[in-house]
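A single protein chain has been omitted; all remaining protein chains appear in their positions.
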């Protein structure tokens, strides 16, 4: 089987201007994420990265056409992502490209466009404890977890209401020290594309070095990879019937049709 | 209980330029739909109409603020609906306004924005027989149906793949003479708003005079009416914890936050 | 509209043998639950109670036939509920009777039969704080809540994994002081019947006197009441086609059929 081609997209701004972030992720968060995917999935993947400040945000037509799964991390510069690029990523998801949306990527244009809601949430940055409970232990994204929950010692809190459509599958629910809960791991399908939102990750905490977080992201990449060659056409289409003839006769005014 | 305020929106173009449509719906399809809702739900509703060619498409801030449930029929002029109005309708749905999307409204800007997919489908206009099977007989939208299915003698066919997210609830599946099937009645929630897509209806067939179609639309209006006063905030928000104190200490770089 | 006929079922054993429970609920938990439903819904309901130690557990054919919504609380004596009665309740749910399963009712025979899973969960009785977050503010079961969460000061903890099928709708997620989370309010449909599981409630805490708990239970009763007269037949059936004739000819060996 051909290797899954993964593009890890990162905003890559905080790492340049904030000392704490720079010290944690000197080459950018996207590099740490990309390396962990490559290490964990080995020959099953080919991983590249792309960032906001590259031409076309690193997401040229050529890159998009050759990406099976994309991971997306953005935070403060969502508005700077060009709509034209967002539309192309959207189209690729519908065609079957998997998409992992990480942490503050919840407010990215691409996630909001796919969800149809605000994707807003409650938040607090106070280095509090998070416990992630698995509520779907049979799901491939949970593979390799050794307990019913895992913990992160210092995190930014995300709390409900998380304004998303009902997930197709709910995999993790987070508990936070301050009293909140959050749907931390959830999936949706749009067109042929599989989407996985995973909450952990913040620029001022070393979340992407955590073993369990890395494991779940790698599982997510495997799960979101295209797994069906069945045809998909997201265009309107006037079709002839599988069976014939139709009994009725009807005069069609073509001028009314703009499907 | 206060009456549900219903706004029936219609494109109202075909009725002016096509003789067959004009003869079926001399005052517009929206008028027939509005009258049937008013007749069936009586004092439980206040019904008004709005159409594309009115200023602001008839959807002023005042109208929107005073609408509990909107029905939407458009066909050939989806592109003429202004994005600014679409955004306002979207916001009202998230706040709790119910939305019924009828027939060719599947390709409207508002439905596509709420769904996140193309909402494309296969179609054929040949006056063929349609049988709608109820697959969720306990749902309030099915109330009053007297058989497991109902029929429409001459319809435009809509066939799968209907490119929508997995419905929260599937209520009707259609059978067509030519060999196709279609998810004809389906619901979703976005924010606080309930959305019901219902397939029947075409400008060149007298579908909106059909008893069962009228019944289902009236049921849909009742179902989609706001039914919860619980608070919803679709904005990001930095919040203080329900419990205190948080054990951790953490220096926050406010410049990184743009939530 | 005819009043919704509610039967509040209670095990009614702890209240007789444990002093603490007796002091909280001298007439039984079921009485407090029934009174709060009657008080909150007024003329919209007729409420009766039934308990384990009555003949047929108080659930005679006559009572079942005249119940629109049943609430179920049991704890230590699930095994004593007769299978024959469980089968009758199951049949009534499929026909459209609403069912509210409360707290330790998660392990009742009727809930397990409807779910198809163990319905097991993690638990701890240590009087800890619970915060219930609403994740579906537009749902009628959330109506009247004034904040995004509500609290209960001293509760028995229920934690994930809650071994249930994916809920059709998830309404509440609980946070517990000890570090757990729980899907505390969830709905399913089976046949025509609507089912609502609601976690709060324990015999040694005065949970059923809480304003928000009472409100949610009353909302649940309203939501679960039958709302569709459409036909439902849960039997197998050999049917003639809506359209005729079928082109094929086929010799049927009736001896093979036992549907």
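For clarity, chains are labelled A, B and C in written order, and residue numbers in each chain start from 1.
In this text, contacts are C-beta pairs under 8 Å (C-beta built on N, C-alpha and C of every residue); 3 or more make two chains touch, one makes a residue touch a chain.
Here the structure is a predicted model, which means the values were calculated and not measured.
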item	value
Touch with the omitted chain, as defined above, among A:64, A:134 or A:186	A:134
Residue, one of C:144, C:179 or C:206, that touches the chain absent here	C:179
Contacting the left-out chain in the complete assembly, out of C:138, C:191 or C:220	C:191
Residues of subunit A (touch criterion as defined above) contacting the omitted chain	96, 129, 131, 134, 136-149, 151, 168-169, 189, 191-194, 226-233, 242-243
For subunit B, the residues touching the chain missing from this view	122, 131, 133-135, 137, 148, 159-162, 166, 169-170, 173-176, 179-181, 183
Residues from subunit C at the interface with the omitted partner, ascending	14, 17-18, 20-21, 75-78, 94, 104, 107, 113-118, 120-129, 154, 157, 159, 161, 163, 165-166, 168, 176-180, 188-191, 203-204, 232-244, 246-253, 255-259
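Assume only the chains that are shown with their structure count from here on.
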item	value
Fraction-based call for subunit C against subunit B, same above half, different below	same
Approximate Å spacing (C-alpha centroids) for the pair subunit A, subunit C	36
Whole-Å separation of chain centres (CA-atom averages), subunit B against subunit C	31
Subunit A: positions in contact with at least two other chains	122, 159, 161, 166, 176, 179-180
